[in-house]
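Just one protein chain is left out here, and the rest sit where they should.
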Amino acid sequence: MSARLEEIPITSAGATPMQRDPAVTIFEKGAAGRRAFHCPEPGVPARDPDELLPRHLRRREPARLPEVSEPELVRHYVRLSRRNFDLDSGFYPLGSCTMKHNPRLHERVAALPGHARLHPLQDPRRAQGALELMWNLERALAEIAGLPHVVLQPSAGSHGELAGVLLTRAYHESRGERRTKVLTPDTAHGTNPATVTMAGYEVVKVGTNPDGGVDLEDLRAHVDDQVACLMLTNPNTLGVFDTNIEEIARLVHDAGATLYYDGANLNAVMGKSRPGDMGFDIVHYNLHKSFTQPHGGGGPGAGPIAVSDRIEPFVPHPVVTCTQTPDGPVFGLDDDRPQSIGRLRGFQGNYGVFVRSYAYIRSLGAEGLRDVSETAVLNANYLLARLRELVGDALPLAFGERCMHEFVLSGAPMKKELGIRTLDLAKRLLDHGFHPPTVYFPLLVDEALLIEPTETETKETLDAFAEAIAAIVAEAREDPNIALGAPYTTPVRRLDEAAAAKHPVIRQAR
Amino acid sequence: MSARLEEIPITSAGATPMQRDPAVTIFEKGAAGRRAFHCPEPGVPARDPDELLPRHLRRREPARLPEVSEPELVRHYVRLSRRNFDLDSGFYPLGSCTMKHNPRLHERVAALPGHARLHPLQDPRRAQGALELMWNLERALAEIAGLPHVVLQPSAGSHGELAGVLLTRAYHESRGERRTKVLTPDTAHGTNPATVTMAGYEVVKVGTNPDGGVDLEDLRAHVDDQVACLMLTNPNTLGVFDTNIEEIARLVHDAGATLYYDGANLNAVMGKSRPGDMGFDIVHYNLHKSFTQPHGGGGPGAGPIAVSDRIEPFVPHPVVTCTQTPDGPVFGLDDDRPQSIGRLRGFQGNYGVFVRSYAYIRSLGAEGLRDVSETAVLNANYLLARLRELVGDALPLAFGERCMHEFVLSGAPMKKELGIRTLDLAKRLLDHGFHPPTVYFPLLVDEALLIEPTETETKETLDAFAEAIAAIVAEAREDPNIALGAPYTTPVRRLDEAAAAKHPVIRQAR
Amino acid sequence: MSRYTATTPEDLQSMLAAIGVSSVEELFAAIPDGVRLRRDLDLPPGMPEQDVYEHLLSLARRNTCAEDEVTFLGAGMYDHYVPAVIDMLLGRSEFLTPYTPYQPEISQGGLQVMFEYQTAISELTALPVSNASVYEGPSAVGAAGYLAKLANGRRRFVVSRGLHPHSRETLRTLSHGYGTEVVEVPLRDGVTDQEAWAAAIDDETAAVFLQQPNFLGAVEDAHALAQAAKASGAVVVGSYDPIPLAILAPPGDCGVDVAVGEGQSLGNRLDFGGPSFGFFAATEAYLRRMPGRIAGETHDVDGRRGFVLTLQTREQHIRREKATSNICTAQALNALAGVVYLSWLGREGIVELAELLLQRTAYAREALCAVEGVAALHEQPVVREFAVQLDVGGLEGVRRVIDRCQDAGVNPGYALGRDLDEHPTGLLVAITEQRTREQIDRLAGMLGAAIAAERAGEREEVRA
Partner (left out) sequence: MSRYTATTPEDLQSMLAAIGVSSVEELFAAIPDGVRLRRDLDLPPGMPEQDVYEHLLSLARRNTCAEDEVTFLGAGMYDHYVPAVIDMLLGRSEFLTPYTPYQPEISQGGLQVMFEYQTAISELTALPVSNASVYEGPSAVGAAGYLAKLANGRRRFVVSRGLHPHSRETLRTLSHGYGTEVVEVPLRDGVTDQEAWAAAIDDETAAVFLQQPNFLGAVEDAHALAQAAKASGAVVVGSYDPIPLAILAPPGDCGVDVAVGEGQSLGNRLDFGGPSFGFFAATEAYLRRMPGRIAGETHDVDGRRGFVLTLQTREQHIRREKATSNICTAQALNALAGVVYLSWLGREGIVELAELLLQRTAYAREALCAVEGVAALHEQPVVREFAVQLDVGGLEGVRRVIDRCQDAGVNPGYALGRDLDEHPTGLLVAITEQRTREQIDRLAGMLGAAIAAERAGEREEVRA
C-alpha cells in the first residue's frame, strides 16, 4: 500500500518524518553483561549479605531488565522519540486538550537545583522559596477563578474533580445531609461521571439544549434535595459558553447543591469571566492545559482546586500558610485541619508543574492572560469561518453560530455523502503532517470533530490546516478509498485495536 | 524518482526519517512585527538617542532579521534538526573523524553555571576551579602523549597544527636558523599542507611505501638542512601504524628538524604507545575526536598541543601555572613569556570543550582509555574481516593486511566491474540508514573509502553495516542504476554542487 | 500580541473580516454581562524572560536542596543520582510535548515506551500485568483499594501501620468516598504484628495493605502476611519501594495480588514531592479491573508490529460512570524516566545498587547506634533506610537536634514523631548511592554533638 505514498498528494506541510523500521524493544536489544551504569564501591567494611538480609526474604532470580550499553540506550530512545508526532513538529488542534506552545524557559527554571533537588519533607523554614512560589501561584489562580481559596495538591484534572466531589460530600455531611446524586450534562467529559461514582454518588445525566447549553427544563426536572452537585464545563466541550449560567447557578444553589467547574476549558475566559463570579463553588484547573505544563505523552499534570468560603474548611491538607512578621512574610505548611477531607496523595503535589505554570503566569501577567483567551477565541472562530467557507456542507458546525476557544463539527454529512467517516478524515490528516482534532467526542454529536487551535498558532497555520481538510474532502469526492486507506506515511498504518484487546499482549514475552 | 522508494529494498536498519517537505528558510517565515524577544524597560531617565549617538554614526536601515513568534522559531529549528542525520540516529563510520558516543554527562557538567557563566577575564584567584581543571587536563594529556608540556589554547586540530609549525619556526629562529621547507606525506590531511603555507613554509611531499608507511628512501632524499619539520599522522590516514617510526624520528632529528604529530588518530593508541616515546617534538590533540567533544555539525572543537622541553619556551601564552602553598596549590595564568610565539586567539581557549574532555578522561581513567583504543582497533579489524569475507573482491583493502582503528578500501574494482563508484555506494548507504565512510580520502587511494567504526559501536551494528554494503554490491551486480540513482529516502536527493559553485547563492535574497 | 501569540494587526483585521465581526470583543458576546470581568485581573505585570528567570532563581536559592546539604532524608522520596541521559531524553520535544497517544500511528514512540515500561515493572514485581503509570505512590494505594472494592464489594480495609502515613491517609480519604472503612494493624518490633494482622482479617475484608520495606525501613515477611490473608479472599495489596525490590522477594512470588509504589527513586528528581509516578501491577485476574492506560502490542494493515492503548473499555472516556477509575492524564513522562533509568541500571546493575545500599545502610545503622544517645528503634533487616530513637525527651528535642545538624550542613533524616505518636523520638535515616562512608561518619559525629548539646540544654532548663 505505502508504495502508493508518492502518488498520493501531500500538502506542503509534509508529513512529519518518523522511523519506519520495524519496532524492536529495548528488551530485544543488547547482550548479556552489557551495561550503562557503573556502580560505586561500597567503601564500607563488607558484611555477609545473607546475614544482613536473610535468604527467605530475598529474591531468587534477578528481574530480567535490559542489558545495553549507554550508546545503545541513547540510540534506542532517540530513535523511538522519532516515532512520535509532537507539538514542536506541527499543529496539534486536539480539542479539549489546549495544546499550546510549551516555553522552554519553564524547563530551565524547573531544573534549577533549588527546585528540582528539593526534598518534599525539607523543613519548611528551609524551603521558603518553594512555599512562597506555591503561595503566589495559589493567589494568582484564586484571582483568575474568582474564588478565595486554592489548594494545589491534586495531580491532574480528574484528581481535582475527585477532590471537588469529596469536598461536596464533606460539605453536605457537615450540615447533616446525605445526598446521593450528582448531575452531569451529556456533554461532560468521561472523567466527570467516573469521578462521581468513585466518590460514592449516583450519576444523573442532564440534557443539552439546541444552543448547546444545559437544557434548563431537564435541569429543573432533576435538581432536587438528593442532588449534591452539578458538574459543569463552561464553555463546555462544544465550545459553547452557557448563556444561562446565572440561572443554572440559581437553580442549583436553591436546591442546596454545589456547583462544580471543570476547568479544562479555562483557556477561553481568562481575564474575561470568572467561574467564581458565575456562581461556582468549586473549580479545578488543568495546569497542563491552560497553564502550559507540557503533556509528556500523558502526564505529568496538576489539577489544583479553588473553593468558596463555605467549602474551605474541608480542603485537603497540608495547606500553605503565610504569616506576616517584622522581617517579612514567613511561609508554612498547615496539617492541623480538623474538618479536612484529608490527603489525596503524598507530599504537596506536583511542585515541578507548579514552577512551570507560575513562570507562565509571571511571564504573561493580567494583560497577557487576557490576550491568551482573546487570541484563542479569535483563532478558533477564524478557523471555524475558514472551514465553513471551504467545507461547510460536508462538516457543519454542530451547535450555534460561533464558538469560544474550540468548536465541534459533525462529520455526519461527509459520511453520508462522501462515504468517509471522521476517523478516516483524521487518519488522512496524518499524511498532511497535522495532528487530528479530538474525534467522536463529545458523544452527543454524531461523527464529532472537536477542534481547538489555541492562541499560539499563526494565521498561516490555521489556513494550511483548513486547506488540508478541504483537500481531503475534495479528494474523497474523487476517490474515498484514499482516505479509507490512510495513513500512508506513518511508521505504522492503521492498527488492529480489536486484536490488541481480544488477546492482550501488554508486556514483552520473556 | 522517489516513487520507486518503496520497491527499493532497505535493510532493517531503515533510513533515518527526515522532513521531506520543501525547504523554507526562517527569513521566508513569520510576518512583520512578530517577535519572540520582549525587551526589558531601560528603567533609567531617557536621554535623546541622537545626542548619545550622533546620526552620522548611526545605521540608516535596520538589519532585516527574521520576524517570528517563539512558537514559530522553535518549530522551524526543531523541524530543521530533523533534516540531519546524527550520531544518535545510527552508525557514523566517518574515517578520520572518530565519531564516538557523546556522553550526555558532559553536557550536564559543562552547563553548570560555575563553568558556563564564568567570564574569561575573571580574576584567576576567583576562577581557581577552572584553572585547576585546565591544569589537570594538561597533566592528563601530557601523560597520554608522553610529552612534558601541554597548552590548551588552539581551537581545533588545524589551529593546533598552526601553533605547532609556528613553534617550529620560533625554535629554529632561536637557534639562528631560517629553514624553508616542511615535509608532509602524501597521505596527510589537507590541513597539514595548508598550515605549512600559512606558517610561511614551502610544502614538500614525501611518498608512501607499499606497506602504507612513509617511503624511507624518499624521506632520506628530501630531509636536509632546509627542512624545518616533518608532519606525521601515526597511525596515518590509511589506518597504518608506521613500523619505521623510530628510524623516521632519527632521520628527522639528525637533520635538525622537528617531528610533528597530527593527533587526529590518537584514538588508536591511547595507553598503548605515546607520540613522545616515538620521538615526536610537538603533538596536537583533537578533543572533538579522541576525547568525545560533540562535533556540533562542524565545531566547536579544541586542538591542544603538547611539546618537548626544547620547544616549551615558545608556547603560546597565557600558560596555566600551579604554585604549591601551605594551604594547597594555587593556580594562575602566566602572560610573562618573553620567548612565546604569542597568542593564537582570545582568552584561554575553548574551555567548555576542556570541561567535556576532562570529564571523559576522569570517567575512563587509564584502564578505560586503553580499552577505548583496544576496542577501536578490535572493531575496525572485525569490520574489515567481515567486509573482506563479504565483498573482498569488489572492495579490497588498499594497504597491508590488518589495520589500527580505521582502514581504507579501494572502490576501483567495484567501479570497473559493477559500474558504480565509491560515491554511489556512499549515497546508497544513506537509504540503509547509515552514514557513509569518508570518501575519496586519502587521495593516494583510487576510489577510497576510509572507514572508522570507533569503540562505542556494538558487534551487531558492525555486522549490519557489513551486510548493508554487501547488499548494495549485490544489488549493483543486478542493476547498477539503483545505486547510481541513490539516495531515494532523504529530504533531498543528489544535489547539483556544480551549479552551486557556478552561480553562488550564499544568502537569502532580500 | 503577548509573549507567545503571533497575531499582527494585519492578521487581526483579515481574521475579523473572515469571521464577520468588527472586534474580538464581539466574540465574547455570549458571556452574560453579569458574569463578565470588566477590569484587569489583579496580577503582577508580565515580565521578560530574563526577569522571570531571575525571579525563579532567587526563589530556588531560598530553598536548601540536596546539593546544599548532605541529606539523609528519605521517608518516601530519595536522593538518588539521576543520570544525564534522562535529562536529554525527557527534554526532547518528541517525548516532552505530545498529549496522551490518541492517534497510535503517530505515537508509536510513546506507546512503545509504555509497553517497555510495563514490561520492566512486570519484571520487577514478578506480576504479569502493569499499567502505564498512575499519579504517585499514596494515591496508587488508594486506587488499589478502589480496585478491591469493585472486585469483591466488601466493606473493610485492613492496613498495616507500616504503610507510609501519606498512603494510609490517602486511603482513608478515598475510602470515605467509595464507602469502605479502614482498620489499622500495629507494628511489633518494627514489623507488622502478625497475630493482630490475622485477627483483623475476615470475610468482610475487601483488601489488606502492607508496605515493603515498611515506613520504619524494616523488611516485612511479605509472604507470611499475604498468606495470612489468602483464605479470606481479600485482595492482598503491597506498596513497594522499587529499588530494594531488586533483591527482595517480589510480590508475585509472595502471593501479593496488587503491587503499587512510588516511582520517584527510578530516575525522577525530588522536585519537592512531584511530579513522579506511581506504578500499579497485578495478577492476571485483575487485568480488566486495572486503572489507567495500558499499552498493548498489535499489528497494522500491512502486518507491521505496532502498539496501541488497549483494554480501554475499562476507562472513563468509554465506560464513564462504570469506569474502573477516573484517571485520565497520568505520569507518562515520569514513567519514561523510570524505564530509561531501569535500562541504564540494567539487569546486573540494579542488583549491585541494592546490595550497595544494603551494605552502606548496615554500616550507617551501626555507626549511628554507637553514638551516645542513639539507639536502634528496631532490629529488623533493613535495605536502604532505618529507624533509631534519640534520647532527647520528645519530638521537639528531635526537631532541635535535626536543626542543629542542618545548621552544620547535614540533614540527619526524618522525625518520625511528625506522624507516629508511638515513636515521638524516632529518626528515620535514608541512604542512597550518593551518601558515602565519609558522609555517614560525619553524620554520626554531628548527631552525637547535637544530642549532647540538646541534653545540656535540657539540664539547663531543669536547673532553671
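Each chain carries a letter (A, B and C) given by its place in the written order, and its residues are counted from 1.
Keep this in mind: a contact is a pair of C-beta atoms (placed from the backbone, for glycine too) under 8 Å apart; a residue touches a chain by one contact, two chains touch by 3 or more.
Note that the structure is a prediction, hence the values are computed from the model and not measured.
Novice: Touch partners of the unshown chain, restricted to the chains that are shown, please.
Specialist: A, B, C
Novice: Out of A:44, A:57 or A:78, which is the one that touches the chain we can't see?
Specialist: A:78
Novice: From the list B:185, B:271, B:304 or B:411, which touches the chain that is not on show?
Specialist: Hidden-chain contact among the options goes to B:271.
Novice: Of A:103, A:146 or A:368, which one is in contact with the hidden chain?
Specialist: A:103
Novice: Which of C:11, C:49, C:169 or C:321 touches the chain that is not shown?
Specialist: Looking across C:11, C:49, C:169 or C:321, the contact with the absent chain belongs to C:49.
Novice: Since one chain isn't shown, list which residues of subunit A touch it in the complete complex.
Specialist: Spelled out for subunit A, the touching residues are 30-35, 37-40, 68-72, 74, 78, 103-108.
Novice: Determine and list the subunit C residues touching the chain excluded from the picture.
Specialist: These residues of subunit C touch the chain that is not shown: 49-50, 53, 57, 67, 81, 83-84, 88, 91-93, 433-434.
Everything that follows uses one rule, which is that only the chains that are shown with their structure count from here on.
Novice: Going by C-alpha centroids, which chain is farthest from subunit A? Tell me that one.
Specialist: B
Novice: How many angstrom lie between the CA centroids of subunit B and subunit C, rounded to a whole number?
Specialist: Once rounded, the distance between the two centres reads 45 Å.
Novice: Just how far, in Å, is the C-alpha centre of subunit C from the one of subunit A?
Specialist: The mean C-alpha positions of subunit A and subunit C differ by 21 Å.
Novice: Give me the residue numbers in subunit A that touch at least two other chains, ranges are fine.
Specialist: Expected reply: 2, 16, 18, 22, 70, 74, 78, 82, 88-89, 101, 103, 456-458.
Novice: Send over the residues of subunit C in touch with two or more other chains.
Specialist: Touching at least two other chains: 1, 3-6, 11, 46, 49, 83, 85, 87-88, 93.
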